[in-house]
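Here's a slice of the assembly, chains where they normally sit.
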Amino acid sequence: ERTGDAEVVYGAGKTPAQVVELLRTLHANHPGHAVLATRLTAEAQELVAVELPDATVDPVGRTAVLGTPPVSSGTVAVVSAGTSDAPVAAEAATTAQVFGAGVDLITDVGVAGLHRVMGVRERLAAADCLIVVAGMEGALPSVVGGLVGVPLVAVPTSVGYGASFGGLAALLGMLNSCAPGVSVVNIDNGFGAGVFAARVARQSVPAEVKER
Amino acid sequence: ERTGDAEVVYGAGKTPAQVVELLRTLHANHPGHAVLATRLTAEAQELVAVELPDATVDPVGRTAVLGTPPVSSGTVAVVSAGTSDAPVAAEAATTAQVFGAGVDLITDVGVAGLHRVMGVRERLAAADCLIVVAGMEGALPSVVGGLVGVPLVAVPTSVGYGASFGGLAALLGMLNSCAPGVSVVNIDNGFGAGVFAARVARQSVPAEVKER
Amino acid sequence: ERTGDAEVVYGAGKTPAQVVELLRTLHANHPGHAVLATRLTAEAQELVAVELPDATVDPVGRTAVLGTPPVSSGTVAVVSAGTSDAPVAAEAATTAQVFGAGVDLITDVGVAGLHRVMGVRERLAAADCLIVVAGMEGALPSVVGGLVGVPLVAVPTSVGYGASFGGLAALLGMLNSCAPGVSVVNIDNGFGAGVFAARVARQSVPAEVKER
């Protein structure tokens, strides 16, 4: 087990009882760590809340966490435009925390409102790794990546309709970003971005030492 | 024939001789108008220059114009990030002029350099119609469309590689723009955008009258 | 806030209570304007009707409008073939009105019945901007664009089955239109077309002044 990495239950396609059982067992086997469950249905969230009262359930990110996350090291900034992309941003933020990074959640930052992006520039620059979540045309990572030189993981979301083709438009947009230093994960994969960014943040030199 | 609309020769797949012949004939039949030829090969451009010395040949936009464009009415701003997208931007600009609009060509405006976009905001707002040309992720129209409320026609270009899929990424990005009031034409279709924007500009009330 | 532009609530993925709350708040903050809500479920439409009796709810276009639209300026003609495309046409028409344009709604105009298209030619030519809504093969914009020189925004719809691929066939058809001066918005995006066309219409010189 690598320092900082947590045990995880992927809840999609599992019954509420299976999720509870897996959380309980993994927690028993790894008592000093946090265990994370993702993609929980409303039913699974409810059963977890009832059966595992010590667990923290997040209905927005559809996650549950059992046990104490590690002391955080480094900072991941999670940036998104707002309500529609919130579940993916929350999944990313919770994952980053459980995997050992501090999180700065920055919402309401959209491409069509540049002043808001400009306004959070300092917070963006202060992070060790950025997770930028966006649906539709997926342009936000290009704009953010043009402002600061922090490693940036882009997460396309399936938010949109018609020619968004379930997140394909955002995915392609991000892969073709004209800002260098942008990497991408699967559509709606807040979890993968969270693991990646936490690993980067954990190993970064403290902010007061870093020059940027 | 509608006021302001010009005769056009689509040069793709035509021999230099056919292009020259068509320009000459259309000009003879419509002596009071300009005739526009697009998508000219280097060979066609050369033959036109030799055979029709009165024509204006643009090697960047691969166009030739024979005869005098109409007195312009209204303004189309053509915005692009730079060298790679220049041919499409030039085709759009020349078309808009030949179809009766004044043109303000704004280059070096990219998503990853927001200060430059901000710096041309007044010129953008002063136009009657915007043509925004972009390849790769095609994010520029969203950024521009978030700044000003001018009707905006986006032109995706085939500039890019890999998952740009010949302009598909830019096309999908533009169709999914989160900025309202963005419409889109075919990949590399500077001509179509130029016709559309000129029609909008020609019929607009003069800038000094307009409130914005 | 730009003259004529309205506040908008995008209803997809929001609960009825959230929609009502957002309409109420935006209306309170912008008392002199109309607020538009789109993509409302039947449940949201019902709750809006009960909670906001001053709102106008349109079950066809799935919209609600609270407050008084601006005095209209210019004319947008919204053209469609009929029943299946009606929701998108209605969304476009309501949006154009709320954004300050007069609307001429022209239905029952299909590619396979040319006499009907011919019969409305004068109404088409009299508009400042056309919105042409079509599903299946999406050919109507080409036919209409060949008849009149008015700026034309095409809206592909997801109506169809099999190789229509959720509106992709219509979208591609419109992007490849052989009639110049056709621009396109996302599949089923009546809202985007409405905003675009209203902006064009609002800034156009009055019909009696225009030459066409």
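Each chain gets a letter, A, B and C, in the order it is written, and its residues are counted from 1.
One rule holds in what follows: contacts are C-beta pairs under 8 Å (C-beta built on N, C-alpha and C of every residue); 3 or more make two chains touch, one makes a residue touch a chain.
From a predicted model like this one, the values you see are computed outputs, not experimental measurements.
Of the identical protein chains in this complex, 3 are displayed in place, while the full assembly in this structure file contains 8 copies of the same sequence.
Assume only the chains that are shown with their structure count from here on.
The best fit of Cα atoms from chain A onto chain B calls for a rotation angle of 180°, in steps of 5.
Here the spacing of chain A and chain C, counted between their Cα centres, is 37 Å.
Here the spacing of chain A and chain B, counted between their Cα centres, is 41 Å. Computed centre separation for the pair chain B/chain C is 26 angstrom, with centres defined by C-alpha atoms.
Multi-chain contact residues of chain C (touching two or more other chains) are listed as 171, 186.
Of all residues in chain A, only 81, 110-114, 117-118, 136-139, 142-143, 145-147, 160, 162-165, 168-170, 172-179 touch chain B in the complex they form. Those residues of chain B that touch chain C in the complex are listed here as 2-3, 5, 8, 128-129, 149-153, 171, 175-176, 180-186, 191-193, 195-196, 199-200, 203-205, 210-212.
Those residues of chain C that touch chain A in the shared complex are 12-14, 156, 158, 166-168, 171, 186-189.
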